[in-house]
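One chain of protein is taken out of this complex; the other chains stay put.
Each chain gets a letter, A and B, in the order it is written, and its residues are counted from 1.
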Amino acid sequence: MILSQKITSYPGHEITPEDVKAGKYLDLVYKFEPKYSWAAGVAISRFLAELKEGRIIARKCMNCERILVPPRMYCEQCFRPTDEWVEIKDTGTINTYSISHVGTDARRLKTPILVAVVDLDGATPGMGILHNLGEVEPSKIKVGMKVKAVWKSSSERQGAITDIRYFRPIGEE
Amino acid sequence: MKNRVAIVGAGMTLFRRRMLESPKELSFEATRMALDSAGLELKDIQSVVSGSAPDAFDGMHMKGEYLLDGMGGIGKPNQRVYVGGGTGVFTPIGGFWNVASGMYDTCLCVAEEKMSPLHPHPQYAFWSIFDQILERPLGTTLLWIFSLEMRRYMHKYGIKEEEIASVAVKNKGNAVDHPCAQLGAKITVDDVMNSEPICWPVKRLDVSPPSDGAAAVVLATEKVAKKLTDQPVWLDGVGWTLDSTHWTNRDLAYPEYVEKAAWMAYKMAGIKKPRKEIDIAEVYDPFDYKELHHMEGLQLAGKGEAAKMAVDGVTQRDGDLPVCPSGGLLGVGNPIAAAGMMKICEVFWQLRGEAGKRQVKKDARTGLAQAWGDLMQVGTVAVMRS
Partner (left out) sequence: MPLRIGIVGVGYSGFDSMTPGLSTRELMFEAATRAYEDAGVDPRKDVQSFVCCTEDFWEGISITDEYMPDQLGAVLKPLCTISSDGIVGLATACMHIMSGIADVVVVESHSKISDVVNPDEISSFALDPIYDHHVSADPRFVAGLEMARYLKETATKREYCAQVAVKNKKNALLNPRGVHGANLDKKAVLNSKVASSPLTELESSKTIDGGIVFVLASAQKAKKLGNHTVWINGIGWSSDTPWLEDRDMARAVYAEQSAARAYKMAGVRNPATYFDLAEVDDTYSYKELQSLEALKLATKGKAGKMVESGTFDRDGRLPVNASGGSLGVGHLLEATGLHRVLEAVLQLRGQAGRLQIQRAKKAVVQSWRGIPTATGAVAVLGN
């Protein structure tokens, strides 16, 4: 087994988990916590404010006539400012979905998370957002299924994407 | 083009889950090997292009600066080029413009990734690739976008998980012949199907592993190259493209950004019929379905038709269009930027007929390496000729 006929040695030394546990090699542990306080900007600030009210808002570009969600103040296709706010529906269609058995740090979850890209009604077809699914058996989820947002109560909502708990199926329509 | 660009040397380290060498040391090992194989010393190098994916892996801010001495960059003009997972193939593209422009005669291109320092798991770094306001609060993992894209791809073209699994079988099998490989193994489609679901439809054996490693190539002008070797490999076409940030607004079944990047590179290399003119392809395969998805974007297969090619053996080493003869990321390992560069190295060795047991059966004259990255967004493509 060779890399190339002209190369005969392969540099590098592997360390096994056992080596690490046995303290065979030195390492240095530290925690780094960069902290940010992001300016959400014009478009997303309004989007979040509307979520708090239980509504989903989009932006329309009068040039290409697309209704964009998540909203942005510029149309990336036409490269011009978008023109107006449009309230869209909290129902939509599953564009694609997945059943996640691992969390953010790759640890195994007891209960899988259901995730989907949901194309929202009222926006230009194909305009989806990422969110979770709920109130559904994982094996019953289908691409093309109609779903509706399940909102937190108005007192619980704080102007965040998680003001929508998840989307649930609403049967064939 | 001012100068035709040649690759005159290549090198790489072992790819492993955890390596003793520091990021600088890994870079040094790959760089030294590339220089040795080109018959050059550092003093002969005029500029350096470095590649490494998120700083969060190695665990430092401004990683490119830290890596510099390992990459031979002290006192030289250095650019760290960066397009997420596409960085590996993009690093020699950065070298390409250093040399093609006439700015420099020789350029060292080094890609490094040490993913093991991040705890508890390298995957955690990927959380911060998502939109901080709209997506991170949902507990996102990188696996989500892959599994969502895979599901959409399967849905649109009616592709079966078993067909996709055949890619993992092929690539891990190919990697058995790669001396640096992390996960070379003879496995079956059933093994893939029975491996634990991580993020369905993605299962354990559909995924490439996190790794530590480095790889490097040396580029030179035609004039310099002809003095060094009678077997230069020409970097004749390069292309890259980024799609919109709004990945949930896109057609996930087809990578248009790869198509655009490919045509940029094909046009530069004078390729009109890629399926006929490309002899071997190192297509980006961090997940098995990705190889198929990318083959379609690269115009090496019709839309929805790559799976059949994989199942029919067309993409095997002895097939009509060998894909990932190295073993790919699935088999050799996936130290992000270094993995893309490994693909460049493999095409280099294949086109020189030096790949030993990995050598493809057909007479390969034109090869391609491609990588992908970001939020389902970047295509980077390099076309090489012997």
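In this text, a residue touches a chain if its C-beta (ideal position, glycine included) is under 8 Å from a C-beta of that chain, and two chains touch if they have at least 3 such contacts.
This one's a predicted model, so the numbers in the text were calculated from it and none came from an experiment.
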Out of B:Val83, B:Val202, B:Ala355 or B:Ala382, which touches the unshown chain? B:Val83
Which of B:Tyr257, B:Tyr284, B:Trp349 or B:Trp372 contacts the chain that the document leaves out: B:Tyr257
Hey, which chain A residues sit against the chain that's not shown? 28, 30, 32-44, 72-74, 76-79
Determine and list the chain B residues touching the chain excluded from the picture. 1-3, 22, 53-56, 59-69, 73-84, 90, 96-98, 100-103, 125-126, 128-129, 131-132, 238-246, 256-257, 260-261, 264, 373-375, 377-378
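One rule holds in what follows: only the chains that are shown with their structure count from here on.
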Report the residues of chain A in contact with chain B in the complex, numbered from low to high. 1-7, 10-17, 20, 25, 32, 36, 38, 40, 44, 48, 68, 70, 72, 76, 95-107, 112-113, 115-117, 126-132, 138, 143, 160-162
Interface residues, chain B side, partner chain A - complex: 10-14, 16-21, 26, 29-30, 32-33, 37, 59, 120-124, 127, 132-135, 137-141, 143-144, 147-149, 151-152, 155, 177-180, 196-202, 213, 244-246, 248-252, 349, 352, 354-357
